[in-house]
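My structure is below; once you've seen it, I'll send some questions.
Removed: one protein chain of the complex. Kept in place: all other protein chains.
Coming up: chain A.
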Amino acid sequence: MNTHSMAGSPVLAVNNLAVHFGGLVAISDASFAVDEGEIVSLIGPNGAGKTTAFNVISGFLRATQGEIVYRGQRLNGLRPHEIAEAGLVRTFQKTSIFGNNTVFENVLIGLHRVSAASTWETLLALPKVRRRERQLRDEVREILDFVGLGHRGEELAGSLAYGEQRLLEIAVALAAKPSLLLLDEPACGMNPTEALSFRKLLSSISERRITILLVEHNMRMVMGVSDRVVVLNHGKIIANGPPAEIQKNPEVVRAYLGHGAQKHA
């Protein structure tokens, strides 16, 4: 999984990012990078600015300062769908699916980006378009099998168990064929068994040459899967390194356990 050396420039570079909401500073002067093929985790206590960072990177929020560069392309000012179009796809902290559609339809919608056909071609239903539609259906099945929802295709997404809904979110995101996947607390609310198989899923996504930036609270998972961990606290990056190093970092310990913990640590 360690492919640091092969990457010339990073897949994603966040440079001196600052986000202010009125007088509130959510993120100040944060810089970090994600290299090709890496799994990088962004961690920090609640309110540290992780989801804000995600929202800015994916275009749902505007940066106050700094820039976000994805494969050499500046993302600032692009709209969310344009960023997805570029291959950077995110998931949401709160379960976000098309609840009234079937599992199959959810993934089919996710394939929007790769189903590319012009409006006129689609309206005329050219043979090319119809052939593509059939291929898309095969792709949906392949993606559902990959995340382990192959047997659930015809069910309404809203009627799935919670853990399965979270897998479906990943399936929808994968359908958009990301080269960089941003996962916002994907394992939140999963039971230990589900979390374990989710770890395996993360590794197999990574094997598909998809770079992953992960926000997660489950430390066992973070330390287990990450190549590198970036720690945010009060909107500032306080540490950035391999999991083993992060676990020993006194500032990180202080951020999580408070000042008093230092004496005993």
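Criterion: a residue touches a chain if its C-beta (ideal position, glycine included) is under 8 Å from a C-beta of that chain, and two chains touch if they have at least 3 such contacts; residues count from 1.
Quick note on the criterion: contacts and distances are computed from a predicted model.
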Omitted chain, identified by the protein name its UniProt record gives, among "Sulfurtransferase complex subunit TusB", "Cytochrome bc1 complex cytochrome b subunit", "Biopolymer transport protein ExbD" or "Branched-chain amino acid ABC transporter permease": "Branched-chain amino acid ABC transporter permease"
Touching residue (missing chain; options A:Ala125, A:Ala161 or A:Leu257): A:Ala125
Which of A:Phe32, A:Phe98 or A:Phe198 contacts the chain that the document leaves out: A:Phe98
Hidden partner chain, residues of chain A it touches: 58, 60, 79-82, 84-85, 89-92, 96-102, 105, 108-110, 112-113, 115, 117, 119, 122-123, 125, 129, 133, 154-156, 158-159, 172-173, 175-176
